[in-house]
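Notes follow the structure.
For this depiction, one protein chain was excluded, whereas all remaining protein chains were kept in their positions.
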Amino acid sequence: MVELLAKYNYWIVIILLTTGLYGVMARQNLIKKIIALNVFQTAVLLFYVSMSKIEGGTAPVLIKGAKQIIYDNPLPQVLMLTAIVVGISTTAVALTFVTLIYREYGTIEEDQILELNKHND
Amino acid sequence: MIDVAIPLFLVVCGIAVLLVKDLMSSIMIFSVYSLLIAIEWVRLNAIDVAITEAAVGAGISTVLFMIILSRTKSVEECKKSISIPALLVAVGVAGVLLYGSVDLPNLRDPNIAPSTHVSPYYLENAYKQTGQENAVAAILASYRGYDTLGETTVVATAAFCLILLLRGRRHTNKDLKKYEDTSINKCTVKGVGIKPTKTSPPGSEQDKDIIKKTVTKFLMPFIQLFGLYVIVHGELGPGGGFQGGVVLGVSIIVYSLVFGFKEAQQRMSVKAKDLLVSSGVLIYGGIGVLALFFGGNYLQYNVLLPDPKFASIIGILGIEIGVGITVAAVMITLFYETVRIDANG
Partner (left out) sequence: MIKHLPALLIVIPLLAAIITPIIGRIHWVLSWYTVTITTFISFVISLSLLQTVLLQGDISYWMGGWQPPWGIEYAIDNLNVYVMIIVSFMALAGAIYSKNNINVEIDEARKPFFYSVYLLFVTGLMGMVVTGDIFNIYVFLEITSLSGYALIAIGKKRQALVGAYNYLIMGTIGATFFLLGIGYLYLMTGTLNIADLAARLPEFYQTKAIFTAFTFLVVGLCIKLALFPMHFWMPNVYTHAPSAVSAVMAATGAKVAAYAIIRVMFTVFEPEFYTLAPFNIQPILLILAVAAILAGSIMALAQTDIKKMLAYSSVGQIGYIVLGISLMSVNGMIGSLIHLLNHAMMKGALFFVVGAVVYRTGLTSIENFRGLGKKMPLSMAAFTIAALSMTGVPLTVGFVSKWYLAVASIEIGMWWLVPVILLSSLLTAIYFWRIIDAVWFKPALGEESHGHEHDDHQKPKSNDAPASMLIPTLTVAMLCLVFGVFAYAPVSLAEKAAVILLK
């Protein structure tokens, strides 16, 4: 049990990542896919940020003079700031595609779009 | 206990997001999911990440999703079948991850490699070398400043992509004018309390409108001041260009939601905003190039002035402002450009 709890966030990461990935592939609705993609990406964020936390550590804002303080690892946090920003950029572009697709096809369901493409070719 | 509960809630929300048929509810749940994650970041002492997540995940992306939803269909069509290939891939990935997690070190262990190899150097030297008390800001802007330049470029790229895809597509400039007058009406989202500004009937609705406008007008300077504060504050505590930029961008977005697109454009024209997207990255890159002329490497701030520490502080402040400008301008771009889309061509 202790062993399980010591790696608790890893298990959460795995569940979220798998859920998101399944959603991206299985859902037919283009917007739903993007939401699932976001869940998928946040799982990786959780993985990184979880490893930055140290038992008894404080946020990595340096306190002058004090020597005995343990700080959390700032590097994964920096990396994930990047990843969040990348995520929103991707989402914005993806959503733009969705509206354009809706304008051209009149639907945002993947199977219907494939059907329409077949008739066109 | 709460450290166990929040991740569990996350899982519940994550699954619910995918199960709900109505897309609007799905987006709302996703917004809650983002807020929960932001709380989890606070629990994990990642304050900078929390601010960004709350502003980006729960704020901007929810707004974007809702705008797009109002342009398309809001209900997912009913097909409840389970996709076998997707399931196989997902189970496969989960299998590999489980396999790999077996010999991962325990969480919160102070002796794991990430806490002992590179990051102690940052914690020890960040203040001495860069004058930053916030180690996150020191790494973001200085040690790994080049990554941040790349990241700012990613944001600017998104803006350029949107403009390339949406602007001038299928309509002439005259039509664009027409959009700009009416677009806010189309942007109205059901059930969220954003009312059309033009078609609102007289009476109580009008009063509400005035209250809303007055409140917004009153709050606007404070929000923007807060945004600026966050940009500059990165040196001392949580905050920085991204977080502050998002807040600034949101303030303009709120303004255009309340006062209408046209009025907002008088405050900040599309041309000016396009210029700002570029100029933020140029400030950042320019400071880097400037360092070359002072005999340093690219983005080496401490050569800019005689006192290396002070030079570093000034350099970092400069690039944070650059990041803030670009991020704010891009957030507004994302909003402006998506609002202008007309789903019916």
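By letter and in written order, the chains are A and B; residue numbering begins at 1 in each of them.
The rule is simple: a contact is a pair of C-beta atoms (placed from the backbone, for glycine too) under 8 Å apart; a residue touches a chain by one contact, two chains touch by 3 or more.
Keep in mind that what you see is a predicted model, and the values were worked out from it rather than measured.
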item	value
Among B:T153, B:T216 or B:Q265, residue touching the chain not depicted	B:T153
Among B:P7, B:G241 or B:G296, residue touching the chain not depicted	B:G296
For chain B, the residues touching the chain missing from this view	96-97, 99-105, 112-119, 121-122, 142-147, 149-151, 153-154, 156-158, 160-161, 163-165, 167-168, 274-275, 278, 281-282, 285-286, 288-289, 292, 296-303
Interface with the unshown chain - residue positions in chain A	17, 21, 24, 30, 33, 37, 40-41, 44, 47-48, 51, 76, 79, 82-83, 86, 89-90, 93-94, 97-98, 100-101, 104-105, 113, 117, 120
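Quick note on the criterion: only the chains that are shown with their structure count from here on.
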item	value
Inter-centroid spacing, chain B versus chain A (mean Cα positions, whole Å)	14
Contact footprint of chain A on chain B as seen in their complex	3-4, 7-8, 10-11, 14-15, 17-18, 23, 26-27, 30, 33-34, 37, 40-41, 44-49, 52-53, 56-57, 60-61, 64-65, 68-69, 71-73, 76-77, 79, 82-83, 85-87, 89-91, 93-94, 97-98, 101, 104, 106-110, 112, 114-115, 118-119, 122-123, 126-127, 133-136, 138-140, 144, 147-148, 151, 154-155, 157-158, 161-162, 165-166, 169, 236-238, 242, 327, 334, 337-338, 341-345
Residues of chain A defined as touching chain B within the complex	5-23, 25-29, 31-32, 34-36, 38-39, 42, 45-46, 49-62, 64, 70-78, 80-82, 84-93, 95-100, 102-103, 107-109, 111
